[in-house]
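One structure is given below, represented as structure tokens, and several questions about it will come after.
Note that one protein chain of the assembly has been removed; the remaining protein chains are unaltered in position.
In this document, chain identifiers A and B correspond to the written order of the chains, with residue numbering beginning at 1 in each.
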Amino acid sequence: MDFALIQTSLPALGQGLVMTLGLTAFAVPVGFCIAIPLALARLSHHRALAGFSRAFIYLFRGTPLLIQLYLIYYGLGQFRAALESVALWWFFRDALSCALLVLVLNTGAYAGEIFRGAIAGVDAGQIEAARAAGMSWFVRTRRIVLPQALRIAWPAYTNEVVFLMQATSLVSLVTVTELFRSADIIAVRTFKIYTMYLTVAAIYLMISYAIIFAFGLVERRLMRHLGPAAPGRSIHARALAILTR
Amino acid sequence: MFDLGGFGDELAWGFVLTLGVGVGALAVALAFGLAGAALKLSPRLALRFAGFVYTTVVRGIPELVLIIVLYYGVPHVAQNFMRLFIDGFRLDFNPVVTAILVIGMIYGAFMTEVLRGAFLAVPRGQLEAARAFGMSRMRTFWRIHMPQMWRFALPGIGNVWMVLIKATALVSVVGLHDILFWADRAGQSLREPFKFFFAAAVAFLVITYISERVLAVAEARAARGVRTVRR
Partner (left out) sequence: MKRVIFTAIALVVALATAAGAQEMKKVRMGTEGAYPPFNFIDQNGQLAGFDVDIGNALCAAAKFDCEWVTQDWDGIIPGLQAEKYDTILASMSITAERAEVVDFSDPYYQELGVLVGLEGTEYKGSFPETVAGKIVGAQSATTHENFARDRLGESAAEIRTYDTVEQAHLDLTAGRIDFFLDGVIAVTGGFLDTDLGKGYQIIGPEIVDREIYGDGAGIAVRKGDDELRDALNAALKQIRADGTYQAISDKHFGVDIFGS
């Protein structure tokens, strides 16, 4: 392990880290905004809506993220002329926007599936009571179903966010310079492969833990109605539990 | 549209390789998972800690990084290790075997959690009854604990399989001639990346679909004889 090299690489790695965190910070909320409607559509009685949602989720969960990235970036690059004619080329030309698009759709599908299970898991009695109280679908979904579904989904969703952050390492393969690629560039130049890769591995580990910790704080707040014995009371224990669960 | 420009053979072989690596890695993952679960369920703190380190580290690091580090690192370390005993020992690690081992090691960490939970889910009464009958610990494990564990493990194993088989696409990054590797080369060679990546995607969708079907059947079969409540 070449510690001197690690020190000199820190600025470059720092830039890569910013990109990784930026990608994650963008994809998570946008993916969330897609996931909720997707989950609701999947459970709706509209056959077309449910069918579309099922197909979308199946497509994005059934294929590797790497293929999705290659397909959108290199694959659509083949249709430059066609995309130019509908004035969309500027978007697909840029590696970053392609990467973000794929990450958002991918996490939207996975999160959608998690929320679907959670929404379906909300106690039927709650929904009956909401109906009896005269709430419309929209009101009862917003005020009763979703808050409770979020609580049920939260641990699994935490896992999904960690996976997404780790998955950003794949966008290095479509020319976006995030953390992994910045280490790779230095590694192939200096031949200190293990030094660089082990360093970024450690950084990823720390970020994973940080995400779990932060989401664990939210989980604690969501579960506060369960009193002192609730899961989430001890943040470190919960963080470790999720990573080792 | 369906003209694969002469690369059809290679894509087919790549598909076979993808499946082969997937299945092989699943077996290795099960082995590592059993070992990991044994570690984490052990009464000895040192062993539990070892298990903890294994699962935490592997699940906290992206697969891409793990695959690259392990794929080059494991043969290197193994060879140096054997060199301690035998001078100039050459370990020719077949790339496919290495890939299977590496992916198996990574997903063994996930499998550890699944199996650990499954072991814990077997009703304690069963184990107590076995002890009461005078069965030794090993016998209890093999004849009572393990067989019943599978019912609880199956959904989790299925999930790990679904993630694992898609992760095999990453072996193309270390140069294995899997379906993604050939799709990439064919696409570059014929300047039609979209067609070939699309074909690779379809191949994975097929694998996913069949896997889901098989898993549903297997879960139903494993749960036979278990009383379920009608809702």
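As a convention for this text, contacts are C-beta pairs under 8 Å (C-beta built on N, C-alpha and C of every residue); 3 or more make two chains touch, one makes a residue touch a chain.
Only a predicted model underlies this, so the values are computations on that prediction, with no experimental measurement involved.
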item	value
Among B:36, B:62 or B:75, residue touching the chain not depicted	B:75
Candidate in contact with the missing chain, chosen from A:54, A:93 or A:220	A:93
Interface residues of subunit B (partner: the chain not displayed)	5-7, 9-10, 68, 72, 75-76, 79, 82, 88, 90-95, 97, 173-175, 185, 188-189, 191, 193
Sites on subunit A contacted by the missing partner chain, in the whole complex	74, 77-78, 80, 93-95, 173, 175, 181, 184-185, 188-191, 193
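As a convention for this text, only the chains that are shown with their structure count from here on.
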item	value
For subunit A paired with subunit B, centre-to-centre distance based on mean C-alpha positions, whole Å	22
Residues of subunit B that touch subunit A when the two form their complex	40, 52, 55-57, 59-66, 68-69, 72-73, 113, 162, 166-167, 169-170, 172-173, 180, 183-184, 187, 191-194, 197-198, 200-201, 204-205, 208-209
Residues of subunit A that touch subunit B when the two form their complex	58-59, 61-68, 70-71, 74-79, 162, 166-167, 169-170, 172-173, 180, 193-194, 197-198, 200-201, 204-205, 208-209, 240, 243-245
